[in-house]
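Only one protein chain is missing; all other protein chains are in place.
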Amino acid sequence: MGNWARFLEVNAPRILELTIDHAVLVSLAIFVALLIGIPLGIYLTTNQYLADTVLQIASITLTIPSIALFGVMIPIFSLINQGIGFVPAFVALVLYSQLPIIRNTYTGIKNVNPEMRDAAIGMGMKTHQRLLRVEIPNALPVIMAGVRTAVVMNIGIAVIAAYIGAGGLGVLITQGISRNDNYLIISGSIAVAILAIIADSILLLIQKRFTKKAIAE
Amino acid sequence: MKRKKLIGNIVRYALYAAVAAFFIWAISNNYFDYIFSQSETFLVLLRQHIVLVLVSSLLAILIAVPAGILITRPKFKKAEWVFSNIANLGQTIPSLAVLALMISILGIGFQTAVFALFIYSILPIFRNTVAGIDSIDKNMIDAAKGMGMKPHQILFRIELPNSAYSILAGIRTAVVLNIGTAALAYVVGAGGLGVWIFTGINLFDNGFLISGAIPVTLLAILADYLLRKVEYIVVPKGSRHIEKA
Partner (left out) sequence: MISFNHVTKSYGEEITAIDDVDFTVEQGKIVVLLGPSGCGKTTLLRMVNRLESISKGEIIINGENSKDLDPIELRRKIGYVIQSNGLFPNMTIEENVMLVPDLLGWSKKDKRERFEYLMTLIGLDAKDYGKRHPHELSGGQQQRIGVVRALAADPPVMLMDEPFGALDPIIRDKIQEEFLQIQREVKKTILFVSHDIDEAIKMADKIVLLRDGKIMQFDTPSEMLAHPKNEFVSQFFGKDRAIKSLSLHTVENLREVIGLGPVDETVQDTKTIHVHQDLRNTLSMLLNQEAEQVIVKDEQGENIGTITIDMVQKYLHFEIKGKMSASQEG
């Protein structure tokens, strides 16, 4: 225990800093992914053919191993001199989050009770009104579930980003490996785990609140 | 309707074009050359990678599926909650960390990587086995009991066939995950295609990067495709319908 106390005393500020870096990387990626994914998911509900294609593509993207995707981003982005560091990691994370977000937005809206949709059309709502006022609010619980999945996934994948110079909690682990320092490895892992659990719990609360609202309506 | 189909097709072909463009660009820059100029090494790395994945996945299936079945037996119902939460928590620990921590226990090399991969893939398989069996309508089990089926008959004739879809999906997820994690096996000195990826990163050599990363990607996509086909063959016709509904 004494060793741990000493270790944490020395390294706590650094761990905190890396945690924040990690959180920032993931948050930005999720934010951009939402900006792209949700509108895209909504648009897909109007075009079945496109939906099939896009969902298939996103699904294949997920099977690509993270280190491989990071690896491929490097030569592509070194074309614009951003081969290492934040940019390739960021783009890869955005790509990974697309499937859960797009798919959940799409299925969430599609699965809205058809009677509700009927009622909305019957009342004379136009497509965009129907989407905004009826379908999206009711699809929110499912969409939030997708966001949750994407966030937790990204927190894990971002660990590997350390290998391509993007910083974050992965640094503790990679340094721990090269220096054969288990304290670094363990503290890095636990920090990631805690971050994931906290993020998941907060998002779950938000999801539950949306669920209550949806049911109440 | 036609316009929508057109848009769908345009996007699809645009993507094929983008992928083709990528490959043309990569080939013209000689990024794939190492596969041919160092083909022996490549094949060794490929073999190591596949062996790592196969061994760890098989071991994981052998442990996780029976464990999932066991935990859903009436005797162990109370423990299910505990084990499920441990499994969920375990999934949040990064694969890299699992690999790294194993070093202090098992040293470096093949056995460490296999063990780490094995541990990491138990979770999706276990979770899906439990979820699959739990999702079976309790009334069905009641009818089976009432008709005079013995517990092991209920397990093999009713519970497993009807949860096959979920279990196989879990196995597919675990295998694809493994292929990705095995690319990190370099870190524990166990070889695999990750060696070239990391070499590429460290030496700023795009050739090693692409020659390592693309084969791994193709391996993952191929495994996913093949296992989906297996799912289609193995899962009984009637129970697959339930999942879709």
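Lettered A and B in written order, each chain numbered from 1.
The rule is short, and it goes like this: contacts are C-beta pairs under 8 Å (C-beta built on N, C-alpha and C of every residue); 3 or more make two chains touch, one makes a residue touch a chain.
These numbers come from a predicted model, not from an experiment.
Trainee: Just to confirm, in the complete assembly, which displayed chains does the hidden chain contact?
Mentor: B
Trainee: Going by the contact rule already stated, which one of B:N162, B:N178 or B:N206 would touch the omitted chain in the full complex?
Mentor: Residue touching the absent chain, from the options given: B:N162.
Trainee: For chain B, which positions touch the chain that isn't shown here?
Mentor: Here the touching residues of chain B are 137, 139-140, 142-150, 153, 157-158, 161-162, 164, 236-239, 241-242.
As a working rule, only the chains that are shown with their structure count from here on.
Trainee: Where the centres are mean C-alpha positions, what is the separation of chain A from chain B, in Å?
Mentor: Roughly 20 Å separates the two chain centres.
Trainee: Which stretch or stretches of chain A touch chain B in the complex?
Mentor: It is residues 46-50, 52-54, 57, 60, 63-69, 71-72, 74-76, 78, 152, 155-156, 159-160, 163-164, 170, 173-174, 176-177, 180, 182, 185-186, 188-189, 192-193, 196-197, 200 of chain A that touch chain B.
Trainee: For the complex, give me every residue of chain B touching chain A.
Mentor: 4-5, 7-9, 11-12, 15, 22, 26, 29, 31, 89, 92-97, 100-101, 103-104, 176, 179-181, 183-184, 187, 194, 197-198, 200-201, 206, 209-210, 212-214, 216-217, 220-221, 223-224
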